[in-house]
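Here the complex is missing a single protein chain, while all its other protein chains stay put.
Entry: chain A
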Amino acid sequence: MAESPADLSAALLMTPVPTADWLVVLPPAWCILAGAVLLMLRKSLHLQAWLAVPALAILVVLDGLLLRHVLANGPVTMVMGRWLPPFGIAFTADLAGVLFALAGAVVALAGAVYALADIDGSARRYGFYPFLLLLMAGVSGAFLTGDVFNLYVWFEVLLIASFGLITLGSEPRQIDGAIKYAFLNLIATTLFLVTTGYLYGIFGTLNMADIAVKAAAGRDSLPLMTLATLYLLAFGMKAAAFPVNFWLPASYHTPRIVVAALFAGLLTKVGIYALLRTLIMLFPVEREELSFVIALAGTATMIVGALGALGNSDIRRVLGYVVISGIGVMLAGLSLGSPGGVGGAIFYALHSMVVMTALYMAAGLVGRLAGSFDLNRLGGLYGRSALFSALSLVLFFAASGLPPFSGFWPKVMVAKAALDIGAWWLVAAVFLTGFLVTIALGRVFALAYWRPAPEPLPATAIPASLLLPLAVLMALTVAFGLFPEALLSTIQAAAQGLSDPSAYIGSVFPGGT
């Protein structure tokens, strides 16, 4: 309208977005685009893999570039449709989000390569690769969005893609596992939506930076404890924290092994990320109030996971419980809330993404070589392939938290942060868990690898595409175990950015609020 006098610059972005800032939305946008193309090419089964692997390699590059951009310039924000926050949906990439997104992309790339040999014709026909790309769209979006309702939408994107992946094959076991996985995860995301509805009712905004500002200003008069507690329950359920963890051991051993590997690497960590984002950045004071509850839940999660790992004979179920015990360590870090604790939680989550994916891949190779996942029947793998056994042993040590691998440093960080406030029992739980998981995984090695084979193993060849991702992920855990300094300083900066979100807020509201 010609006569329009209003100053639109209060609500709309009037300048073009700098080219480098487009990187913020590219990871999810690229995944959706690639997923859509793969969906259209669903009949060309051979083409799919050769498109999906480069697409995910590009995703790794995009996340890597974004990390470089954020390291150089601090948090970066891009708004959708030129609507300025808090009106429009903002994507804000800060260090914590980008680190998670990059680790997720690496894991997904490794999974796609592993799937070249592991996912056969029928599972490809059911759309493994499109689902994988859409899963990554949800995961990347969840890590990079700066809007709570948008976070919910990405959760649902990754959830529906994961439903597609978990039912690939449609065996009765898978259907059974999928039922439990689907119902409980849907209830958890609905709880998340309930909380988000209340959050909107209280603040009148859904932008995280805006919420952080308004929560800090109106802490005394707003019912924030309710929100923090509900978020803890909803995201704790997504992260498989005790006592809402029972969907994980019921379902993670049923799908194709590469699907289980991707789930173990990605899904529970999205829950941990959301817990960090809400409880550390938005509601730090309320988290302080809840810290004893979170510490108790974390301790129980660690112990339950370790005992479950000791009590199961299917190695895939053992690994499912190892995932849970790792979640306990991250919750312990979250409960402390200090920079060391939060940094330890972030580090452990990144470590767990890489190592748990690799461990499931190793379990897949065990099943392929020995034809079984049952510790009562396995044996003789060391004689079959010494190289694979060595790779597995490193991963077992890394998952147990033994030095010099990447699981050691985050446990030290969490333990030190706990000692600083005199929470000796939390330290004891962390070390007891490490001890028990070492026994559980050491027993897997002793029985499945060292024990002579009950019957001679068939001479199955190990395809390079199965060994390569395993070796790369193992190399990552060794590298970050031996040379943790660079990653440590980045993670400390990420934890700092969550605890003190002024840079994040400044990036969303450049002109001040």
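Throughout what follows, contacts are C-beta pairs under 8 Å (C-beta built on N, C-alpha and C of every residue); 3 or more make two chains touch, one makes a residue touch a chain; residues count from 1.
Criterion: contacts and distances are computed from a predicted model.
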| item | value |
| --- | --- |
| Omitted chain, identified by the protein name its UniProt record gives, among "Sugar ABC transporter permease", "Na+/H+ antiporter subunit C", "Phosphonates import ATP-binding protein PhnC" or "Heme exporter protein A" | "Na+/H+ antiporter subunit C" |
| Residue in contact with the excluded chain [from A:18, A:54 or A:197] | A:197 |
| Listed residues A:54, A:243, A:311 or A:456, member touching the removed chain | A:311 |
| Options A:172, A:422, A:458 or A:511, residue touching the unrepresented chain | A:172 |
| Residue of A:186, A:432 or A:472 in touch with the missing chain, whole complex considered | A:186 |
| Interface with the unshown chain - residue positions in chain A | 1, 3-6, 149, 153, 156, 159-160, 163, 167, 170, 172-180, 182-183, 186-187, 190, 193-194, 196-198, 200-201, 249-251, 253-254, 310-314, 374-376, 443, 446-447, 451 |
